[in-house]
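Just below is one structure, and these are the notes that go with it.
For this depiction, one protein chain was excluded, whereas all remaining protein chains were kept in their positions.
Letters A and B name the chains as they come in the text, with residue numbers starting at 1 for each one.
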Amino acid sequence: MLGRTLAAVLAAAALACPAGAQEAYVIGVTGALTGPAAGTNAPPIEGLRLYVDRLNAAGGINGKKIQLTVLDDQGEPSKAAANAKRLLTQDNVSLLVLSSLSSTFAPVIGETKRANVPLMLMGAVCPKEVYPPADLLQFCTTAYAGGYDSRATLAFIKETAKEAVRIGFAAMAIPLSRGEIDYAEEQAKTMGMTPVDKEVIPPPTADYTPFATKLKDANPNWIFSWAPWVTQVKTFEALRRLGWEGDYITWAHIEAEAELARLKDGKFYVIGANSLFQDNLPIHKQIVDEAKKANVRYPAEQMTEGWIGGLVLEVVLKGAGWPADAAKIRAAMENVKVDTQGLRGGPIEWSKDNHFRTRQYYRVYRWDPAKSTVTVTKDWVAYDVK
Amino acid sequence: MQLIVNITVLAAIYALLACGYVLIYRVSRVMNMAHGELAMLGAYLLYTTASLFVGHPATAIAAAVVLSLTVGVLVYLLLMRKMTGEMVLAAILTTIAIGILLRGLIVLIWSAAQQHPLQALKFSNPSIELVGGARISTCAALMVAATILVYGGLFAFLRFGRWGVRLRAGGQNPLLAAQRGINLNAIYALAWGLSTLTGSIAGMLIALDSGLDQTMVVIGLKAFAPALVGGLDSLVGALAGAIIVAGAEVLAIHYIDPLLSDVVPFLVLIATLIVRPWGLFGTREELDRV
Partner (left out) sequence: MSRQPRASGYFRTGYEQDLALIGTRLERRSLGVFVIALLAFPLIASPFQLDLACQVFLACVGSLSLMLLTGYAGQISLGHAGLIAAGAFTVGILFRETNAPFWITLPAAALVGALLGIIFGLPSLRLRGLYLAVSTLALHFVVIYLGGEYESRRGFSTGIVIDPPRLGSVSISDGRAWYFILLAAAAATLLICLNLLRARTGRAWRAIRAHETVAEALGIGIAGYKLLAFVISSAVTAVAGALFAYYRGFVSVEAFSLFLTIQYLAMVIIGGMGSLLGALLGATFVTIFPYIIETGLLALPGAQRYASLLFAVNYAAFGLVMILFLIFEPLGLVGIWRRIQSYFLLWPFKHRAASGSRR
């Protein structure tokens, strides 16, 4: 009788204590590891994991390891909310990282607000709340940004075009892409370009030719597309098949580098905030080595966003010290300056009001048929974020 | 002119996929909701054989075709055969479940990233200039040619081929056909094999034309509408339905709103179900034989 009670008490105690309760920074990650959004959102999480494993192998930060709990939300808002709830209330994370579709933002932000835990968006598009004046709990390291992307692209087009610009637009039928393209259309008018057509293409389309036909019929000489990569590239391929010869510029998602080499088209430009691996900087070599050692599932050149997230995380945790709870980490995040070592055009700086970055840098790449390689068409241009 | 070309290409896609639905339904009265996934599987098989038989594209294509035929037959023999005699909902759900299983397996084996069988086969896809300034890509032209060939072949087979006649007999009256010595299991397996074959051809050509990823499943679902509009047990109907739905879709995209492209096939479907539920060329009794 006594033996059984004792055993029961011990079992209860064992269950009550969290398994392996070492001292560590507990960071939660929810993202679209699988599902339709995985192509853009899963590699950043892998990159982050890569960086954190490297940090932990070197002894951690402030002597403590980082415990990364990664959950898959498949790009679905309800799953993301459930993951967030679990990470915040059960695992008691002091920082939540999100890399998933924009539709998952609202529920996850709601959960983090309730738990008063900061949220770092890494790999997912930055919402307006991180621009100054920034929301208290939301931070973003992702490369692309609504508003600035269009302005930079249009500036590049205006600079590069040799004649009057007749510009066409292609968006995917998701609200963010549509919103950005609408904004770009407005901006184009003020910059003296003539918007001739704007196509909004539903996500799962069998054949992009009908949409490309409409675009081509409007006879643009430049086309700008800001959407998930599949829409951007398939519209382009359909246009080329129809015999359209103009210049096409689009956002450099993580698939861009490999696709530039596949398409081999001299008039296909990608504009982005991350440097491509073909630049072969020391940081790129380092990432490739680490990826090879860890046998990562995705190509090494897609690790950039995650690596940048890791760089920022390191600086944040160093600044927060130990022991660090959610409030201290948030305070540390309001005072961040991270050297991206060439992955971006400049450092990432966060302040109390600006949780995005103080300057956003852009670069344009294209495939050079003469040199048979990807080249920089326009080097870093900075935009102040106000 | 380009519009007509676009309609033709889309109609070819739908027709090739729709004839798969029709084949199975006509012979065994089962609605194969996994057709899209089977088509996608065929395309992925092509991608694999292309990577295996580098430099021998003909072998790769032949191997993929044979493999997809086998897959169709196996799906029937192992799974659908056990569902004969069950209620309609159970049969539909079994095919849906097969589709889900296939989707999961495909992602497990090949990953969800976009693949390019065209590059693996080392083909190129130049566009051909046609009359009136319209352009069509080679693969799309191949698709139209394939549709014509497949339909011609199927018509000839069903009318004149020995097994074709057996297929039609089994579809008309299974009991009588069985009593006349026709092996029902064999013809059902044949129907499934042929259906998967045609679906795979469609899938492969779509993948060659514009890349291979998970969105092909949606195309499979949209191709369901033409099959129904034309009549689920009529090949001619499938062709007619494909042309109607493709025409409606492309015209809607061009003149009304591009966002309708997803919904137009189903609107046409609803209209058909209201006006003439058994389709344009379907047989009327199909309605009550449930």
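In this section, contacts are C-beta pairs under 8 Å (C-beta built on N, C-alpha and C of every residue); 3 or more make two chains touch, one makes a residue touch a chain.
Please read all numbers here as calculations on a predicted model, not as lab measurements.
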One chain isn't shown here. Among B:35, B:103, B:135 or B:166, which residue touches it? B:103
May I ask you to list the residues on subunit B that touch the chain which is not drawn? 31, 79, 82-83, 86, 88-90, 92-94, 96-105, 107-108, 112, 221, 224-225, 228, 232, 259, 262-263, 266-267, 269-270, 273-274, 277-278, 287-288, 290
Against the hidden chain, subunit A presents residues 33-35, 38, 42, 46, 49, 70, 72, 74-78, 81-82, 85-86, 89-90, 101-103, 105-107, 110, 114, 127, 173, 175-176, 178-179, 297
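As a convention for this text, only the chains that are shown with their structure count from here on.
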Return the distance between the CA-based centres of subunit A and subunit B, expressed in whole Å. 37
So in the complex, the part of subunit B that touches subunit A is made up of which residues? 2-3, 6, 9-10, 13, 107, 111-114, 116, 119, 125, 127, 129, 135, 137, 140, 206, 210-211, 213-216, 218-219, 222, 249-250, 253-254, 258-259, 261-262
In the complex, subunit A residues that touch subunit B: 34-36, 38-39, 173, 199-211, 213-214, 217, 230, 234, 237-238, 240-243, 255, 262, 297
